[in-house]
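Yeah, one chain of the complex is gone here, protein chain that is, but the others are all in their spots.
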Amino acid sequence: MMSAVPISYYLVLSAILFGLGVVAFVFKRNIITIFMSIELMLNAVNLAFVAFARAHGQLDGLVFVFFVIVVAAAEAAVGLAIVIMLAQNRQSLNVERINLLKL
Amino acid sequence: MGFISQHPVLVAAVVKIAVLLFIVMTALAYLTWLERKVIAHIQSRWGPYNVGAHGLLQPLADGLKFLFKEDVTPPTADRFIYTLAPFLALSLGLTTIALIPFGPPSVLFPNGQQIFSVVDLNIGLLFLFAITSMGVYGVALAGWSSNSKYALLGGLRSSAQMISYEVSLTISVVGVVLLAGTLNFNELIGGIPHGSTGQTGYWLHFIPKWNVIPQFVGFLCYLTAAIAETNRVPFDLPEAETELVAGFHTEYSAFKFAMFFMAEYANMITVSCLATILFLGGWLSPFPASWTWQNYLPGAGLLLLAVYCAWNTVSEMRGIARLQLGVVTLLAGGGGLICLYPPIAAGIQGPFWFTAKILAILFFYIWMRATLPRFRYDQLMSFGWKLLLPVSLANLVITAFVIVWPLLRKG
Partner (left out) sequence: MNVAIIMFFACALLAVAGAVLLILAREPIHSALALVLVMMALAVLYLLLGAPFIAAVQIIVYAGAIMVLFVFVIMLLNAGVEERTDFSKIAKFGGVPLGFLLLLEIAHWLYHSPVGTAIANGAGSSNEAADTAQLSEMLFRQYLFPFEATSILILIAILGALVLARKEQ
């Protein structure tokens, strides 16, 4: 009943999601949404890792996904703290308004 | 017939889901009745009394009222998310119950499927946490989409509170997982064929080997964190009615409000089920198997209830209430007689003990609500991070050390 989705399908989906993540990163102006597009790219990479782990029949890929998730969690904690500081100091979340090193 | 024999898993699952959904929805409704009654009696009141005998039809009346009230959506609300939030909350709350085994896996349908659990996943515990961790979205999105300051504050508080306490909740459970060496619910209770014995067996021949004894600290941490996760008193900051009107569901009315209400009770049932499975031996009986009279306890209990109802019907009730309580008497008595029939008496042992333990924990929940005042927000946060998390972490470390110590000494 369950079988036969070629690995390449997963890889293409991963590429599409990564591409959309890049597009979002470039197009979005809100710093929080930009952050989210980074998470989208990390997710796309995770999908590729899991697919490769499956193709090779080894679990190393899954361990990598685990590490990526941990790093994403750490990144979100620090990144969002920075975003809160920025919002308090500049009263704006638009990245184009945040163009001075110092106020 | 061909379809049924070809897809035993699917057919059994659909039947089980339908029955379970019916039971859970009824339980949700009567849990509200139980809560109002218990709190009322603790506070020397009668509670619901007029709609049906002892207010037994009150949940039905409440449900009908919620259905027929006007459903108001604030004009400035984000319509899509405003509608999505209650559905999300309720469906996530109900989904988790599908993972719970209500009885031993050895009781089977004729087609070889387990009767008492809808799905028996190898990583059931992780999946339950996965689903409950999504529950915060219902509350947070409701708070945001209402576009009202009270609702927003409630949503903010709930997301901070639920993230904070979820850490302690998960860590307090890991000690049990370490002892059992599995994430499967049935194996957590009944043991693994060639591994741990789960929670079966007895110390000194009569104290059941439930995890609540070696993991007592974990049990306390779990209960505390679980009360916070379900946003109940004394951790009901997200809806604190004296500060935030009604918190995250201030703007909700009619059936959408009812859905949040039902989701809260569904979550209560879920965390009680989990506490029962992890710490209180799930569907295991507290008595040794050699005490065969315990098979007749469910029937005897129902018959006692029937006798009490009959006495109450004759001595207290008048008019239509007498008829209603008479029906309850007949139901309890008939059910009790059926439960005394030996094969059925043996079969319902698991669900009986499971339900009894859940009811005990739910009673504890309600008792807490009637007894304790609400925490202040900063107290809530410092309690979660500065007391609960270190204690559950210490519990985890000590448990791990105790498990590894014999291995280390052997070298």
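Just so it is clear, A and B label the chains in written order, and each chain counts residues from 1 on its own.
The rule is simple: a contact is a pair of C-beta atoms (placed from the backbone, for glycine too) under 8 Å apart; a residue touches a chain by one contact, two chains touch by 3 or more.
Since the model is a prediction, treat every value here as computed from it, not as a measurement.
K.L.:
Need a quick check: the contact residues on subunit A for the chain that isn't drawn.
P.N.:
1-17, 19-24, 26-30, 32-33, 35-37, 39-40, 43, 46-47, 50-56, 59-60, 62-63, 65-67, 69-78, 80-85, 87, 93-94, 96
K.L.:
So which bits of subunit B touch the chain we can't see?
P.N.:
Listed in rising order, the touching residues are 78, 81, 121-123, 126-127, 129-131, 133-134, 136-137, 140-141, 143-144, 152, 155-156, 159-160, 162-163, 166, 182-184.
Here, only the chains that are shown with their structure count from here on.
K.L.:
Where the CA atoms of subunit A average out and where those of subunit B average out, how many Å apart are those spots?
P.N.:
36
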